[in-house]
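All protein chains of the complex are present and in place, except for one that has been dropped.
Labels for the chains are A, B and C, by order of writing; each one numbers its residues from 1.
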Amino acid sequence: MASLPPLRSGEGSGWGQYPASPGERVRMDAAYYLIQILNGVQYGFLLFLVASGLTLIFGIMGIVNLAHGAFYMVGAYLAFWLDSVTGSFTLALLIGVPVSVGLGLAIERFGFTHLYRRDHLYQVLFTFGLILVIGELRSILWGNDVYGVDVPPLLAGSIPLTETQSYPIYRLFISLACLATAAGLTGLIRYTKLGMMIRAGASNREMVQVLGLDVNRLFMVVFGIGVGLAAFAGMIAAPVNSVHPGMGDEILIISFVVVVIGGVGSIKGAFFGAMLIGLADTFGAVFLPEAAGVVVYALMALVLVWRPRGLFAGG
Amino acid sequence: MSDTPFVANRRQFLATTAAGVAVAGLPRFAIGAPKRIKVGLMLPYSGTYTLLGNNITDGFKLRLAELGEKLGGVEVEFVRVDDESSPPKAKDNAAKLIVKDKVDVLIGTVHSGVAEAMVQVAREEGTLTIVPNAGSNRITRELCAPNIFRTSFSNWQANHPCGDVVLKDGHRNVALISWNYAAGKEMLDGFKESFVAGGGKIAKEFLPDFPKDEFQAYLTEIAALKPDAVYTFFSGGGALKFIKDYAAAGLQGKIPLYGPGFLTDGVLAAAGPAAEGIKTTLHYALTLDNPVNVKFRESFQKATGREADVFAVQGYDAASLLAQGLTAVKGDIGAKKALYAAMEKAEIDSPRGKFTLSKSHNPVQDIYLRQVKDGKEVVLGVAAKALNDPATGCKA
Amino acid sequence: MQHQKLALPLLFAALAVGIALFPLVGDTFYIRLVAKIVVLGILAMSLDLLVGYTGLISLGHAAFSGTAGYVAAALINKAGILDLPTLLAASLTASGLVALVIGWISVRTTGIYFIMITLALGQMVFFFFHDVSFWGGADGVNLADKPAVAVGETVLLDLSVRINFYYTALACLVLVYLLLTMVLHAPFGQVLRGIRINEARTKALGHDVQRYKLACFVISGLIAGLAGFLEVVRGGFISPAHVNWHESAMVLIVVILGGMGTLVGPVVGAFALVLLEDYVADLTDHWKLVIGLFVIGVVLFLPDGLIGPLAKGGKRRLCLFRRPKETPRESIGDA
Partner (left out) sequence: MRETILETRNLSRTFGGLRAVAGASLAFEKGVVHAVLGPNGAGKTTLINLLSGDLPPSEGMILFKGQDVTHMPVHKRVHLGIGRSYQKTNIFPELTCLDNCWLGAQARLPGWLNLMRPARGYPAVRDRAERALVLCGLDHRADAVAATLSHGEMRQLEIGMMLATEPDLLLLDEPLAGMGVEESWRVIDLLKRLGSDHTMILIEHDMDAVFSIAQRITVMVNGTVLETGSVEEIRSSPAVREAYLGEEHAA
């Protein structure tokens, strides 16, 4: 043992990321900041799709759904598979979202319904089990290779801003798609009976019964919406993200942070949280590369110290 | 999953082969040289690197088949462990093969972190180990040992030659980007060493977290920095994502992209036109035009139905190396000194071209310069002839 | 309640004796495996104090064990310190501090919010060790050497000798068991039980529940730190994966599997899970599927865990069916 060499990290401090002295940092033109902001916002939108479903499920069903990221991954793999089978990304979307929603509802019916009366603990562990199962089924169905999905020809190409700076059209499309979904979701919650139920449920589950509404149906719908959003996010993200096994876990945790910051059950919170994280992550990556991963969590910790229940916590 | 017929695991094997049970139970060497040796495969059979694990396995089996299912005259029994590319489990998995299954030879693995932990156990237990991929420099430097061999490459080897290549192409100011983990840093350092020595300048170095693959922010900054070229290492999913984002950000063709071969290997099909023009250096190229390689690609295709790749080659050569060693000692795995000596002197006629081993048991091999043209990896020439890893810190 | 009072301690005693005698008969590999199980058992016990006895469901437990492990590794590799007491003290201090900070932020909430916050803060610790290259990066680091207790030149206890480690770990297991039993029978433990069953009322009876929860969190964190320290010494290796939330979730599984709120349950759970993994991994490459289904099965059909029948006294059940009354809003808690 004694002969074993010292720790690897002994070599190179790691904080020495910049051979060029800070002063030497090139002046970044307006286009640069514009694009960086676009990047942050686009990432934020994507997070919002996932986080909004997560926060609804938290707020209304009172369930910590660790498997939410798995649905995001399933969406992406479906997008890849259907796209290669049908040859049309649009078609892939149209088929893929319902399929994943169906999967989600089946799990809700046969799994969660037995757990609503149980301690949160069991729901959490159940969803953790789901992660393992869905992950392995994925590797049986699609293997563990990394896949790419081609950007639909219509949206291929990018908008040149300076001679090197340009912004991919498809990323704009993602932002718009998310914006549309967000608007739709808000409309649904503000102006429909279902939305009324959801708002009631988010603030107080008993109230839903008081209002004489069918809780089980509400739960089913909410879970369906959540899964749908996650899968949809996974699908439209597929062309810009490589489709790979670890993707579910990555998005899950960061979405947690978004929900924690925004406040359980609050769509508004999810939105602002997502934007905050999207931008923080983007600019963190640029300005303190070494600590990039920690930045968003530090941000979360700060918010929690200030507001233990998040920015827009219901009640 | 690997479709070549072989013992999937110990239990099944023992169930099917009475001999196996007998030998597994018997005290070894009671009857001179044993009729069979136990080879432990510690490779990723689940997770992101599954395909690599399978190709290495099948490469090894292909060579074994060519040699008539015998290595140096002895039959081979396989024991397989899925290391999941999970460093925390590495030592337990290695111990499982060495201590529980009492394998004679350990073959593994892909992930550098896992490989290092595995090698440490192998050093303690003194088990013959052949590393068929993991490029961590340390394995044949600080961690080198008489019983540790490598048939793949060192991260330094795969990158060092590219420094001169980039300079020759007339690029003086280069931005670097790779994941912030050991392999990534070793790769970039290998490049920097020769590039800076030759008068090159590093515009900036980006190290996103492993395995984060949202590169947009970095690409935007690279575009603003306008370096002469970008040198990068990513593999698998990250590589594919980076190549596509790089093109999507409109940098393809404007700022040339360089890197070690892993950047493009295995992702060409998925990347499509986005990969066009990328120049890489590696100890192998699928399109290498030598008889061994041509034959190898055919038979691998035939045996597995899959296209061969550099990983299959490394597994294939692991078998060759072991075979030469065992032949020299007439299959007596017990004669460790002679065995290791023979393996150290071995000259492997590999699909990558002939190579020998250094004192630190790392391949001394040619590094090729390749470029992606029309979705194919084209060999432009040899970037470094018979390149030997410095092996600094190897005391064995 | 009555026969539980006897059954569980007896079961633990039996386990401890069994573990102590095993090296006389077991083969090397399984001795290593048991050592691993013992360490996992300690970690699970520490989590049981939170989950089983206080009703605080933490999904960030690996942060404490991981921190201790990393601190020990850094001291050994970078400062060349091998003195066991010093290392242990340093590691525990570190894990205790992390527990104090994470606890301070999270005990102000309850229910799912508590779960989420512990998870998120745990991941923050994960990224800290993952990103800051001082700690060795994503691949983790190997121990240059293993700690020992020495007076002057004479080495009293060298943990690089496997069997020494084995019995040291066992001693720690027994010690932790006794310590927790003591704490739980003391007034402190009574209040924790009160908090689990009815937090608001416990407060109304004059107990500063926040303070109790925080103290409980720190004690748990310290013991987790001990487990983390032992783990890094056992494996001679530490990596971010040791700090990842998957690790925390698996420990939680171990607790449930054995039977929470029993102390001995988690140890039984550790045996069950590790042996199952060792067995299934040999059978199929898709063993994770089996583990996943197993987890789901346990959750659905074995809420009281393997030793549930022994531990009865109905306490868990009642607790289960009390909770649903709380609405998500309440469960977000009195901040």
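The definition used in the following text is that a residue touches a chain if its C-beta (ideal position, glycine included) is under 8 Å from a C-beta of that chain, and two chains touch if they have at least 3 such contacts.
What you see is a predicted model, and the numbers here were worked out from it, not measured in a lab.
The chain not shown here makes contact, within the complete complex, with C. For the chain missing from the display, the contacting residue among C:L178, C:A204 or C:L283 is C:A204, taking the whole complex into account.
Against the chain not shown here, chain C presents residues 182-183, 185-191, 193-194, 197-198, 200-209, 211-212, 215, 314-315, 318-319, 322.
Throughout what follows, only the chains that are shown with their structure count from here on.
Of the two interfaces, A-B and A-C, the higher number of touching C-beta pairs belongs to A-C.
For the pair chain A and chain B, the distance between mean C-alpha positions equals 34 Å. Counting only residues that touch two or more partner chains, chain C has 127, 130-131, 133, 137, 139, 142, 236, 286, 288.
Touching of two or more other chains is recorded for residues 1, 4-5, 8, 12, 136, 139, 290, 292-293 of chain A. Residues 1, 8-11, 45-46, 81-82, 86-88, 90-92, 95-96, 99-100, 111-113, 116-117, 120, 179-183, 185, 209-210 of chain B are the ones that touch chain C when the two sit in their complex.
Put simply, chain C touches chain A in their complex at residues 51, 57, 59, 73-74, 77-78, 105, 108-109, 111-113, 115-117, 119-121, 123-124, 127-128, 130-137, 139, 141-146, 160, 236, 245, 249, 252-253, 256, 286, 288-289, 291-296, 298-300, 303, 319-321, 323-324, 327-329, 331-333, 335.
Looking at the complex, you find that chain B touches chain A at residues 1, 46-51, 120, 124, 138, 142-143, 180, 182, 185, 202-209, 211-214, 216-218, 220-221, 223-226, 236-238, 240-241, 244-245, 248-251, 254-255, 267, 270-272, 393.
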